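What follows is an incomplete set of chains from the complex, kept in their original frame.
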Amino acid sequence: MRVDGRKSNELRPVTIQTNYLTHPEGSVLITVGETKVICTASIDDRVPPFMRGQGKGWITAEYSMLPRATEQRNIRESTKGKVTGRTMEIQRLIGRALRSVVDLEKVGEKTIWIDCDVIQADGGTRTASITGAYVAMVLAFGKLMQGKKLQSMPVTNYLAATSVGIHSEVGEILDLNYIEDSSAEVDMNVVMTGDGQFVELQGTGEEATFSRKQLNAMLDLAETGIDALINQQKEALGELAASIPTSNKGREEK
Amino acid sequence: MRVDGRKSNELRPVTIQTNYLTHPEGSVLITVGETKVICTASIDDRVPPFMRGQGKGWITAEYSMLPRATEQRNIRESTKGKVTGRTMEIQRLIGRALRSVVDLEKVGEKTIWIDCDVIQADGGTRTASITGAYVAMVLAFGKLMQGKKLQSMPVTNYLAATSVGIHSEVGEILDLNYIEDSSAEVDMNVVMTGDGQFVELQGTGEEATFSRKQLNAMLDLAETGIDALINQQKEALGELAASIPTSNKGREEK
């Protein structure tokens, strides 16, 4: 039995509120249980120096938490004068994941800035960020298409993320909240596409290890969760959902 | 006629949503027109080194904007590696203003951390921060009283803030939005108490100057606005409002 009564393969309640802010080209407030993240997508008509002149776009992400998103107040990274290693890892992960489902040549020389700001944290902030940021990004591309600055949707696939883990008493579980995350023996973040292919797998056993069999059990849970998340993304996107291709390549191959 | 149709002495619509987040001792989402700020108050059982051993409390504030709170995306201060001069000015102002209406000896050796995070900006973010942070702080003190960690409310007065300015066509105006702020000749932030006394006055004419007569006209507008804001604070605080003393000292003396 899980700490909040959920079944092993049960996600927390998820909501995705689109166009949450007025200024960004795309914005979303995603809630996964008590975790709340504001995700925005901003369009910049330049690319970073290392990308110039290639006619391709770029997607980069930043992640932050409000100081009191957590039980204990955290010192702001602006006050520390530097970004922590944890933040950098998450930022790199979000950017990499989104780039894997975008045809950057179609985007042209633009940068999509993704900002994920955690308003309230209860575990799974990085996976909620990816799931929400995907929607904010599609909204922003939709706006570019509407303004005739983009001919067609450059997104090649759906994409969502969730966490799975192993708990000593409950076994393999889906979508860990903060209490579960703190006591889990193994913690794995999984980013998958709409056709069941992996984009990122990050599994860690800080004071434990895991076998191939346990890995497979966790990946099965992740697949279930990500299917449900992608359904919510489709609903949130409304008409825009139709502009994104779907396939079953990953599933057939399995 | 103002850009959004308001009268010279008219505030934008204001809402104050209390207990917006679950973790902080006090939290508020304040909206003033399109400006939205999350204000939290966190209790820390230590004081900074320069205050130790005096038996008194301390109140300190931090202020930040989400990168896409504004029309153009701003670079995060954590990425820059330093806090800008503008942010520091605002943080110092918020802390100073709140300390002026708190009996720090009653608080005892505790630090109240105020965090004001601007989710969306449309002018007046620093004054909205003060008005909202005041409520978050009173909520946090209320929680301490409830938990018997404080005997009585250490707040000695109401406190709110607004901006006034001079526009070349419209003359003196109250509560400037972003468009008004950008084109105003004179911009003044006013922090006042519930009895009509000044706590802070910051008036600036970047490319213009102002006379004593204009100053007085602006201060009259500010007083009207702050009275209305304090009424909203009382409503938001509900029963807690009764724990804060009110007087008319400032008004009588005028």
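Each chain gets a letter, A and B, in the order it is written, and its residues are counted from 1.
Simple rule for what comes next: a contact is a pair of C-beta atoms (placed from the backbone, for glycine too) under 8 Å apart; a residue touches a chain by one contact, two chains touch by 3 or more.
Since we're looking at a predicted model, the values are computed, not measured.
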Size of the entire homomeric complex in copies, 2 being in place: 6
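Keep in mind that, in the parts below, only the chains that are shown with their structure count from here on.
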So, in whole Å, the Cα centroid of chain A is separated from that of chain B by 35
Contact residues on chain A for chain B in the complex? 21-24, 27, 34, 38, 40, 42, 44, 62, 64, 66-71, 73, 76-83, 87, 113, 115, 117, 119-120
